[in-house]
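Only one protein chain is missing from this complex, and each of the others stays in its spot.
Now for chain A:
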Amino acid sequence: MLTIMHQSLVETMRKRLLVAAGGLTGLFLLLFFLFLRWVGTPANIPGYTYIAGLTYLYLGLFAAYVMIALFSVLIFVATISAEIDDGTLLAVLPRPIRRSHVILGKWIGLSLVAMAYATILFFGIVFIDQAQYGAVAGNTANLLAAYGDFLLEGLVVATVTLLGSTLTSTMANGIIVSSAVLIAFLGGALEQLGALTNPSPAFTVIGWVTGLLIPTDALYRRALFQLLGNHVYPGAIIGAGPFGAVRPPGEGMVFYGILYIAGMLMLAIWSFGVRDL
């Protein structure tokens, strides 16, 4: 398992995946920094600095949410399917190694990369925002809770993509997982919209169903609430409308996220174990 994990890490470096991802993330953070510098802060308007800090933090985090999901899909999408197609795995699996160890090795190795990416992106955005507008995003506990939610979001997408990679072709997998993440976001947006404007339970049900299908959006909105909720600045989260977190998921969603990852990982191990190559 360690050999496969090591090989996965070496692969990301040799393919210059990390360099490309690091470079693009660095560019994004630089643009975010320059944007905040150029937008600046109008003087003498009470509370504006706070609102501007929260608004731009929200924009940055939304970008992070999308980028982490995309990065996780891209890094995992070809993990198994492409290696079956090109014959790489045909030479590896006859070695005295269990298929479950191949899956776990790849999952751990690439998840470390995905988590490093999420860490740099999340803290980069928060620190750039706070450097410009001061500490606007709650206390350290809130910050760490939100960070944990972002990590979980990346791991959920990564693990589902890994499962898809054992079941279907690379392209179909990429399309299916990306669509699922988008559907979860739309479902979450409808739930928030319902909470703001319509008391009908249908909106809540839609949010719940999509959240159970893939809890990426629920985890994102939970993270958002940690940083921008009413306990930080009353009313800030309502201003984001369907893109905010008026009705944030509770701690149960974190447990569900962890269980979801474990379940998807076990499914991936089973699916790969019974597959003929």
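The definition used in the following text is that a contact is a pair of C-beta atoms (placed from the backbone, for glycine too) under 8 Å apart; a residue touches a chain by one contact, two chains touch by 3 or more; residues count from 1.
In this text, contacts and distances are computed from a predicted model.
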*Under which of the names "Thiolase", "ABC transporter ATP-binding protein", "Phosphoribosylformylglycinamidine synthase subunit PurQ" or "Anti-sigma factor antagonist" is the non-displayed chain listed in UniProt?*
"ABC transporter ATP-binding protein"
*Residue among A:74, A:97, A:120 or A:212 touching the omitted chain*: A:97
_Touch as defined at the start, partner being the missing chain; which of A:88, A:139, A:179 or A:198 qualifies?_
A:88
*In the full complex, which bits of chain A touch the chain not displayed? Write them out.*
3, 7, 11, 14-15, 86-88, 90-98, 274, 276-277
